[in-house]
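Input: one structure, supplied below.
A protein chain is absent from this complex, but the other protein chains hold their places.
Lettered A, B and C in written order, each chain numbered from 1.
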Amino acid sequence: MTSSPLHVDANMPNRTFDQGSTGLLVIDPYNDFISDGGKLWNRIRAIAEANQCIAHMLEVVSAARTAGIRVFYALHRRYRPGDYETWRYIAPVQKAAWTSKVFEKGTWGGEIRREFEPQPADVVASEHWCSSAFANTDLDVLLKRHGIQRIIVIGLIAHTCVEASVRFAAELGYDVTVVKDATADYSDEEMHAALDINLPNYATAVVTAREVLEALASVVPA
Amino acid sequence: MTSSPLHVDANMPNRTFDQGSTGLLVIDPYNDFISDGGKLWNRIRAIAEANQCIAHMLEVVSAARTAGIRVFYALHRRYRPGDYETWRYIAPVQKAAWTSKVFEKGTWGGEIRREFEPQPADVVASEHWCSSAFANTDLDVLLKRHGIQRIIVIGLIAHTCVEASVRFAAELGYDVTVVKDATADYSDEEMHAALDINLPNYATAVVTAREVLEALASVVPA
Amino acid sequence: MTSSPLHVDANMPNRTFDQGSTGLLVIDPYNDFISDGGKLWNRIRAIAEANQCIAHMLEVVSAARTAGIRVFYALHRRYRPGDYETWRYIAPVQKAAWTSKVFEKGTWGGEIRREFEPQPADVVASEHWCSSAFANTDLDVLLKRHGIQRIIVIGLIAHTCVEASVRFAAELGYDVTVVKDATADYSDEEMHAALDINLPNYATAVVTAREVLEALASVVPA
Partner (left out) sequence: MTSSPLHVDANMPNRTFDQGSTGLLVIDPYNDFISDGGKLWNRIRAIAEANQCIAHMLEVVSAARTAGIRVFYALHRRYRPGDYETWRYIAPVQKAAWTSKVFEKGTWGGEIRREFEPQPADVVASEHWCSSAFANTDLDVLLKRHGIQRIIVIGLIAHTCVEASVRFAAELGYDVTVVKDATADYSDEEMHAALDINLPNYATAVVTAREVLEALASVVPA
């Protein structure tokens, strides 16, 4: 029987990725979140500027492409009129999205920030309605169809979409690495709840952009 | 076209449940969690005693049965030798379960605490491997087959299985009510992260046992 | 405990639908399938004309709207360049779609036939990559969010997308009625395999358009 040793890395210096089975997941890089003038930018600005979130996100995306690690986009439902009026029940986080019309389709806020525009070889999953990039989308099958078993996660925001996607990824059987300074949140308390309390239960590693860039610099070819 | 008014209750006094579409979800009432001598009891004891978690859980289960609200059990994978040795990747929360052999099959710790033993009309879902009662189980289909669209959630522990199950329930389209003093956690900080930071995004209501008991006392018959 | 009588209708005359829990699922009413000049029209034309498939589909959609039964659209992935080139594995049915560029985005063939254009109150699910309208889409959550537990199914084609969607619906816990002369197929043999061999295992009723129109004429208001 194949040995299948358990790949649980205790520390990042020994954490390595191979092209064939690793993907980068970029969550919700919308103007409304991370561009000056976006509806939610002022709420995450303090943390995003303090940890250089956007610069780190760009560095990780660029390094992944250079390393031959495929990039997957997970995008929240772009608000369209009529989305929720007929629902019998709605989750509070969805009610808030409805009220704020965040990521409205056809508006600048609902567009991906220019530097993060998907490239031809990237894969864009169908939009998610709540917080998890996996729930009710084609992300799982698209990862499988590309042979991906491990994901590196960056994007917005830590305690909602990032945490939800990491929790689902672990439940579905993926190995997860979260880049802690390539995400942001509304408050230190929420950021702390995600990065320090919950994500360490589901992500095998919660690392810095510097650490993941080092690992991406020595990716194992497929 | 049917009106389908949106049932979002701003406050609990007006929150009502009907038999036909509401179920009670009881998460992991194992001896290892909530009985004296259980492997994890000492870690949750301070909070569970302070908020009378177990007494409240019992009251809610009893009231649900009296009200004709069906009870569903969500149970964590009972540890069996060989469960994880061959896995290629494992989430840290699963690694911890493996190390501690928590809820071990065939042992007292892996049995449901006596007062919570499922009754004939209850429904017991298949065991979950990680934290969400929905992931990789038959809970969703069993709820659907019983016509359930709304769930009341109690059990252990707040920031792992309870939060994961509530997040999944919301993603899958269920209306969720969490009973905040019928759950517990290892620390105040983790309890706070679940009850105050994350659950209010996904649960329509986070209420006390007293409030849910009042609502259960006036359930709408099917 | 609520009685929850089992609603299994032995024959259609007694089969009734209520607004609150029933939805109509319209599968792939693309020009490529059901319009003169569509890429696949000539392959299904013989059967579709013999059983008046398109006329029946229109009658059922119209009757559903009149009855206050909400209409849900399940649409196959519209082909886009680059969809499959990077996949490691692909199912034969997907390989065929890739080769034929069926339902190509931005072309007439990938548009919904005019008479079936979704109306404001309708719900359009995200596109499916293979055959099931439920797999990797938001159909399940959109049905749940509208309180739907029973679906009436029409559309194309019987032994692939219709059968796949009915099989998945049953697995997920929905009650299913298939309208057998509001679907079509490439050959009598494939139509027979779907309607007579497989669907009766998963659909509670396989009925004629006339029968479903009668049932829709006496829908129970919400």
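Note that a contact is a pair of C-beta atoms (placed from the backbone, for glycine too) under 8 Å apart; a residue touches a chain by one contact, two chains touch by 3 or more.
No experiment lies behind these values; they were computed from the predicted model shown.
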Touch partners, limited to displayed chains, of the chain removed from view: A, B, C
Sole residue of A:Y79, A:F116 or A:Y174 that reaches the chain not shown, by the stated touch rule: A:Y174
Touch with the omitted chain, as defined above, among C:D32, C:E127, C:E190 or C:E211: C:E190
Among A:D32, A:E59, A:D140 or A:E190, residue touching the chain not depicted: A:D140
Which residue of C:N31, C:S126, C:Q149 or C:T183 touches the chain not shown here: C:Q149
For subunit C, residues in touch with the removed chain: 4-8, 84-93, 95, 129-132, 135-136, 149-150, 159-160, 163-164, 167-168, 170-176, 189-190, 193, 197-198, 200-204
Hidden partner interface residues of subunit B, rising order: 70, 82, 86-90, 120-121, 123, 126-127, 129, 135-138, 140-141, 145-147
Subunit A residues touching the omitted chain (full complex): 1-4, 19-20, 65, 68, 70, 121, 140-147, 149, 171-174, 221-222
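Everything that follows uses one rule, which is that only the chains that are shown with their structure count from here on.
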Whole-Å gap between the CA centroids of subunit A and subunit B: 27
Cα-centroid distance, subunit B relative to subunit C, in whole angstrom: 35
Sequence positions of subunit A contacting 2 or more other chains: 86-90, 129, 135-136
